[in-house]
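Just one protein chain is left out here, and the rest sit where they should.
Naming follows writing order (A, B and C), and every chain is counted from residue 1.
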Amino acid sequence: MIEKVLIANRGEIALRVMKTCKALGIKTVAVYSDEDVNSLHVKTADESYYIGEAAPAKSYLNQEKILDVMLSSGTDAVHPGYGFLSENDDFARLCEKNKINFIGPSADSMNLCGDKMRCKAAMLDANVPTVPGSPGLVKDADEAEKIANDIGYPVLLKSVYGGGGRGIRLVTNDKELQEGFETVTSESIAAVGKSAIIVEKFLEKTRHIEYQMCRDKHGNTVHLFERECSIQRRNQKLIEQTPSPVVDDAKREEIGELVVKAAKAVDYTNLGTAEFLRADSGEFYFIEINARLQVEHPISEMVSGLDFVKLQLDIANGETLPFKQSDLKMNGYAIECRINAEDTFLDFAPSTGPVPYVTIPSGPSVRCDTYLYPGCTVSPFYDSLMAKLCTWGKTFDESRLRMLSALDDFDIQGVETSIPLYKTILNSEEYKTGNLSTDFLKRFEMIEKLEKDLIQDRKDKQIPAIASAIMHSEFYKSKVQSQNSRNQNWKNKMDSV
Amino acid sequence: MIEKVLIANRGEIALRVMKTCKALGIKTVAVYSDEDVNSLHVKTADESYYIGEAAPAKSYLNQEKILDVMLSSGTDAVHPGYGFLSENDDFARLCEKNKINFIGPSADSMNLCGDKMRCKAAMLDANVPTVPGSPGLVKDADEAEKIANDIGYPVLLKSVYGGGGRGIRLVTNDKELQEGFETVTSESIAAVGKSAIIVEKFLEKTRHIEYQMCRDKHGNTVHLFERECSIQRRNQKLIEQTPSPVVDDAKREEIGELVVKAAKAVDYTNLGTAEFLRADSGEFYFIEINARLQVEHPISEMVSGLDFVKLQLDIANGETLPFKQSDLKMNGYAIECRINAEDTFLDFAPSTGPVPYVTIPSGPSVRCDTYLYPGCTVSPFYDSLMAKLCTWGKTFDESRLRMLSALDDFDIQGVETSIPLYKTILNSEEYKTGNLSTDFLKRFEMIEKLEKDLIQDRKDKQIPAIASAIMHSEFYKSKVQSQNSRNQNWKNKMDSV
Amino acid sequence: MKYKVQDTDDIVDGEILEKLSQNEYKIKIKDNEYVVKILNMDSNVMEFVLNNEFHSVRYVDSQTSEMNFIVDGSSMSVNMNSHLDDIVYKNSGGSDSGAGQSTLRSQIPGKVVSINAGEGTEVKKGDTVCTLESMKMQVAVKAQKDGTVKGIKIKEGNSVNKNDIIAEIE
Partner (left out) sequence: MKYKVQDTDDIVDGEILEKLSQNEYKIKIKDNEYVVKILNMDSNVMEFVLNNEFHSVRYVDSQTSEMNFIVDGSSMSVNMNSHLDDIVYKNSGGSDSGAGQSTLRSQIPGKVVSINAGEGTEVKKGDTVCTLESMKMQVAVKAQKDGTVKGIKIKEGNSVNKNDIIAEIE
């Protein structure tokens, strides 16, 4: 039985994992870098250990250091969160070797999932359809170019060690391919220290639909429904929802059966995600497995009523799944908006710095997982996700309207955020009618729509803005006056001395 | 169709009503007293009107003033929240006369529900069992004494205008009855300006179990399950949960049918609550109808998936209920803790003043409705409820453990709160096993248990406490030193001039 | 220095052994050594990591020999003195601490509804001296000991603050 868990992560996901551990009476151990001395996860854990400098390679990616903490603190399990070491099979193996329960799949299964080519081959063996592309790793840009010309542009260049939208580039011709090959290589090396690239046919107007896989150590396998994550920028998800507007009960079951096959094909244990592209024609193609808990897991928790971190702990403890597929029913609709610290109008460039004040939304069926607190700092060293804002509704529109209201309540001072963009998207007819695709932002010119919304907003606020300017001037005038009169008093006093 | 709602209330319930209105695109109008100039409901509404001095009679109970605001702001409906004017049939009638949609039952139905004696008679006609007691109002303390001696002590003295635990006293002998009669009379006059008293047999070791009634203007009637609210102090609810540990599906249906009868018997429309006492023997006795939305409504929202304020608005708009009883299923378990500003060890006396800082709990299936924000003030003029903290779980224990974790996360600085008591209660075997009754606190000596818990807590914190003392002294020493050295510098400067 | 934490029985030694860096100290409590890493500190609040456990302290007030603070949400007091063993001190925090005193104070803020025991009335411990209204409830202020009510400081209809003197009982 797991009694003490080290969370090898930071930010909102470290806090989210701790919430469940705390409710279950499991002790938590945090690790932190120089940059995180004042972060909430350090203050929330039962024990907190300093592990090094701000740069991830010096701290959150430092396997030896983290292992030291686990051994010295008497930790019996480790939760890797997402990012950092979560899909590093070397780390999973290091834990296995040291008899620390790694909360996730086995190192072997993770290695197989992480090797996009072997994984693809396993899926083809299991009759799970995949996207056309290179039969394996390409050795250089020239080989990639040859394959791209065979299957036809546009193609995706993907580092098999990438993920979360990094180490991936869409290229539409030979010149872009040559440039992109270099960028993907260097990004992958910067993030995980290695790179290996595959080429894949890029399908247009596709949707990104993923399924939550769940498998215990005894081979019992279910899926916990799908999530549609089509609204993206630079291949990174922005808004997710469940159910998908294009998945009905029959489709859910059909693809769900593929997902169960996929989990078995790679002998996956614990929670993971099988990602699919859905072509505009309706076909689903398996793309990859994310061998970890995902950012967007709360929306699946909301419609399933299950606590996924508890489920992860139970599976890691060797317990048998307490349900069969037929016991599981979806209840209602949920949406997640990833609240990023970024400037939409600067090509989503990171916006970092102190957050002097923040108001976190709440209310019926609103959930906000965040590391923000008044006086905290958004660090440039780590990723830009500040909060996962999720809402549930009995109908899709109820969850959407609650999200709009919650976005409006979310006041984050000091940094630029993606909140205004999300309001524009959630108010758009295209979003309301579920007309989604991974090029949603570009296809429906959402940034331009946002710009118009902001201009309209300023026009609507003409009167309060002018009133603010008038009162601000008056405030300064009266301050200067009162200072003058105080100086006057001072003078009088001096005179009387 | 309702397009603009005035919320004739303050605090967390005003904010709760506004959340749903905002999500539905309905404009909101707030009213506020001198004491509430800096309250969140004023800042959250689309429009906010000042209505008078802090004392309720001068503001939140001032019907004419509130009517003026409704008429001048073009409000088409009013939500009364709970307390204040929510069960005042004169106000409901005033609204009806002025063509303002009162979100609640008709004035006539409210009048009947509020007249505890006529209501009781209506229930007896409808074959809904009630508690033995005086056949009508008693004219003075002596008549009350006579009836008490007939049905046998202990008895309850209740003002028919009371509610929420006020205007009610338990007395066990003639002397207490004489004293209690006076107190109840004066409390009732202080609260609503009038008093009229009935006598009721007091049943020992009873549970307080209530049912959510729901009826549209076309007579369609359902119940939205029960809530057990047995954990009380001074007849005021502290902790509520649903489902009740002693209500199974058969019982739920049996009593549910009585509830539908009760709603019809008083021609109730909109949402309301039918309160029952459950004797230790298992019988249910109707006690009264609360003709309003209740504090504890969120736990019923959590297990039904319905937004009760939306339901109220729909019914007020004349819509037909979109479900039948058989469509409604309970999902999971929910608990509410009423976070009060009070000192448990001073007989729950109010604790008021500024709250310089507050951390509001959040997380999976946690909901906190509150008016608190860093820098706000808890006013002595209004009731002591600062927040409704609610948690949901797939099992009772999951909701309980989440509540304990959320209580632990709830940091309210500046005032005493009921949070420590709730931790003791939720950790007790008696609570875990559902051994509830309205005298729970006394029966299981919870205050004494709390005291022991706090002592243990201090013992556990011996080392950090001493470390704090050591470091605090060091901090002051170094401050004094640095000031001395600054003075020294100053002196040196002065010398060199 | 010697320390005694409220509700504990032992008097223990505590001292700083070494300043390890700008924000880190090695301290000794009883016979054990600890490392304290200060995250934030001002005169009201201190956040620190003590042997890898985070703690948050808010100082309520401190005098030469007693410090009141809230440690991780628990309100508690620590007595300290270099010769604590030799000194008799009262155990603070007991509910009977006011029983010996003659001054009756209001423990809540509120409006005076009625004075139940006027000037010169003889009262027993627990008798109601006056009734206050606060947050729509009536709360009785009861005599803290047997005696005679003297020097009533309140009037019906007036407001009192927490800790205001109601009367003397002698």
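Note that a contact is a pair of C-beta atoms (placed from the backbone, for glycine too) under 8 Å apart; a residue touches a chain by one contact, two chains touch by 3 or more.
The structure displayed is predicted, hence computed values, not measured ones.
Colleague: Wait, the hidden chain, what does it touch out of the ones we have here?
Modeller: Displayed chains contacted by the hidden chain, ordered by label: A, B.
Colleague: Just to verify: which one of B:20, B:33, B:48 or B:462 makes contact with the chain not shown?
Modeller: Residue touching the chain left out of view: B:48.
Colleague: Among A:245, A:350, A:374 or A:434, which residue is in touch with the absent chain?
Modeller: Counting the whole complex, the residue in contact with the absent chain is A:350.
Colleague: What residue numbers in chain B mark contact with the hidden partner chain?
Modeller: 37-38, 42-50, 73
Colleague: Could you please point out the chain A residues that touch the chain left off the display?
Modeller: 166, 183, 186-187, 190-191, 234, 343, 345-347, 349-352, 380-384, 408, 411, 413, 454-455, 457-459, 461-476, 479
The rule we apply is simple: only the chains that are shown with their structure count from here on.
Colleague: Based on CA centres, what chain would you say lies at the far end from chain C?
Modeller: The chain lying farthest from chain C is A.
Colleague: Which chains share more C-beta contacts than any other pair?
Modeller: Looking across every pairing, the one with the most contacts is B-C.
Colleague: Between chain A and chain C, what is the gap in Å from one C-alpha centre to the other?
Modeller: Centres of chain A and chain C (C-alpha means) sit 47 Å apart.
Colleague: Distance-wise, how many Å sit between the C-alpha centres of chain B and chain C, to the nearest whole number?
Modeller: Roughly 30 Å, centre to centre.
Colleague: What is the distance in Å between the mean C-alpha positions of chain A and chain B?
Modeller: 38
Colleague: By residue number and range, which residues of chain B touch two or more other chains?
Modeller: Only 408 qualify.
Colleague: If you look at chain C, which of its residues touch at least two other chains?
Modeller: Within chain C, residues 53 contact more than one other chain.
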